[in-house]
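Apart from one protein chain that is not included, each protein chain of the complex appears where it belongs.
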Amino acid sequence: MKQMLEYVHGNSIFHRLNPLIKLIWAFVTCVACFISSSHLFLLGVLLMTIVIAGISGVLGRAMGVFKALLVLGLFLMLFQLLFTPHGRVYFYILPGVPVTDLGLSFSLLLMLKMMAALSPLSLMLMLTPMNELLTAMTHNLRVPYRYAFVVVTALRFIPTFSQEMDQIMQAQRSRGHETDTRNPFKKVRVILPMCIPLLISSVRRVETMAISLETRGFCTGPRSCRKKLGFTLFDLLAIIIVVAVLLLSIAIG
Amino acid sequence: MISIRNLTYRYNKKAPLILDHINLEIGHGEFVALIGQNGAGKTTLLKQLNGLLRPSSGSVTINGLDTATTRTSELARHIGYLFQNPDHQIFCNTVYDEIRFGLVNIKCQPELIDERIRKISGLLGLDHILARNPFTLSRGERQRVALASVLALETDILVLDEPTTGQDYKECMEIMEIVKSLNEQGKTIIMVSHDMEVVGDYCKRTIILNNGRVLEDDETSIVLRKSQSLGMSGLEPPQIIQLALRLGSSFHKVNSPEEMAKTIISCTVSGGVRV
Partner (left out) sequence: MIRFNNVSFSYDNCEELAVSNIHAHIDRGEFVGIIGPSGAGKSTLVNLINGVIPHHLKGDFYGEVLVCGKDTVESSCGEISHHVGSVFQDPESQMVSTVVEDEIAFGLENFNLPADEIENRMTDALKMAGIEHLRHESTAALSGGQKQRVTIAAAIALRPKILVLDEPTSELDPQGSRQVFKTLKRLNQEYGMTILIVEQKVMLLSEFCSRLMVMERGRIIMDGPVRQVLEHHDKLLELGINCPRVVTLTKLLKNASLYFGEFPVDVNEAESVIRRIMEGAYDQYSESDLSLQ
């Protein structure tokens, strides 16, 4: 989980892209994928995401995301498959539960949609430092700093939580608790009781962080930003591609 | 008892090597200090000992169990592990439950559990706060709660990552005296510390870890005199040893203020005779 949303330092062309463009790209692609119902288009978007991940040198991490999405997608696909009785029947999984061509096509579409729509979001977070994201939101989108900070910090807390959970599990394991069991049912039983300590420790953490924020001048006046985020030719190119993708998705339908 | 062979480790494939071909043997009943710069890999090495991290290559064997194939929860019967930050370790709602947690896991008999908790909390001066929530305690107290929860398991190896940070001098001495008496009862102790005086006073053997490699590994009083190795590892000898090194050969066995005062007195007396 923490791997999926965390920024990976790098200096590739996509790292240097204006964060606003990346933000727009992620959201537009997401919308486009939901509009579209073309297998080919979705596959294309997915391929594009993989290529971008490859060029930016985060393919390893991205593959983890794809894998997680694939598992989720397969689940969805299975459901969709079982509950679409229309169309030509290929065979019966169980008596009365057919697998049809329509069902197959639908469920495949759903899975592709999910993967193609969500992976750019996660990739965007991997390629954009939190503070640039903040700058894009406050300077370009005119979101008040306080709210932008809350959004970004909430995102940041996801990996922090999973890390904290990891730490508690390590602590339990080192005192003989079998959190390292392979049995998934046992695992759930082990993880559930951890939610409360996790909650307590995160509340405490948020409190200390609030103190730390204030003693470092959070929201006490106008704020400068360290990086000038200019638009380059490449940014222009990128925005054209993004618009083209959107149009394409509408055109294909 | 603990045997580390050609151990290397990196946190992920692209990351640099944190532990670089480490070879160590630690026998029964030893009292070992592991020292080195911030980021040298001390915590990483300790976590290898109970399988919280597993070797990238090489092997770690504890009492004959290979950590690569043994679960941490199983190793917990042999090794007690104190985390560097007590907050990483404490997760129960009361101090009592915190200490009890491990005892239940190792299937300690219910009648014995309460007795053991009382014993250990008495030893660490926690009796009056057994019912408190650990998160409302001071850092020093939290550290002792964490330690109590580890000691309660009565394992024969204790791995302590900076057990005295956040403690005042008196608490620090108390903890070290407890650790020392455990060692005298035959337990093996491996601890990390940045306090050279604690290391010098209590640990018998000292290992310097530098950039993931073992730089020195010898008797403490010998290692703490290796100014060069210490210097390149972000460390410095304790004040008295620094003085002893500067004052020359008649001080080469001096480790404590008392010994040094004695030597100076004998020098001045003989000096008086000389003139």
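To keep things simple, chains are lettered A and B as they appear, and every chain counts its residues starting from 1.
Basically, a residue touches a chain if its C-beta (ideal position, glycine included) is under 8 Å from a C-beta of that chain, and two chains touch if they have at least 3 such contacts.
As the structure is a computational prediction, the values presented were derived from the model and not from experiment.
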item	value
Contacts of the hidden chain among displayed chains	A, B
From A:12, A:140 or A:163, residue that would touch the chain that is not displayed	A:163
Residue of A:16, A:86 or A:204 touching the missing chain in the full complex	A:204
Where the unshown chain meets chain B, residue by residue	11, 36-39, 43, 84-85, 87, 136, 138-141, 162, 165-172, 194, 196-197, 231, 233-236, 238-240, 242-243, 246-247, 257-258, 260-261, 264-265, 267-268, 271-272, 275
Interface with the undisplayed chain - residues on chain A	2, 6-7, 9, 129-131, 153, 156, 159-160, 163, 204-205, 207-228
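By definition in this document, only the chains that are shown with their structure count from here on.
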item	value
Residue ranges of chain A touching chain B (in the complex, touch as defined)	60, 167-168, 170-180, 194, 196-198, 200-201, 204
Contacting residues of chain B [partner chain A, same complex]	13-14, 50, 52, 71-73, 76-77, 79-81, 83, 87-93, 101-102, 105-106, 135, 149-150, 153
